[in-house]
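Just one protein chain is left out here, and the rest sit where they should.
Here is chain A:
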Amino acid sequence: MSKQKRSLGGYRPQEVQRYLELLRLELTIIKDQLASEQAKFEERLAARLKNNEQIRAELQDALAQERRIIEDAEPEAPNPS
């Protein structure tokens, strides 16, 4: 900052420096937040997907059971003899 061009009515270098640091710090915080929220989301998503897969499997089982009961109840084919 000290190498920067000076002017008669300029800003105090240390103030500029501090302000820029503040902005950069905030940027870092937001980036961290982005990454942390993404990680949390992936966790939640995985849990939900797993849960859904489980229910889906239960549903498949139930549908298969339903089909089995229907087929079991089907009268046997007439014996040609």
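Methods note: a contact is a pair of C-beta atoms (placed from the backbone, for glycine too) under 8 Å apart; a residue touches a chain by one contact, two chains touch by 3 or more; residues count from 1.
Here, contacts and distances are computed from a predicted model.
What is the missing chain called in its UniProt entry, if the choices are "Cytochrome c", "Amino acid ABC transporter permease", "Glycosyltransferase" or "Ferrous iron transport protein B"?
"Glycosyltransferase"
Contacts of chain A with the missing chain: which residues?
1, 4-13, 15-16, 19-20, 23-24, 26-27, 30-31, 33-34, 37-38, 41, 44-45, 48-49, 51-52, 55-56, 58-60, 62-63, 65-66, 69-70, 72-75
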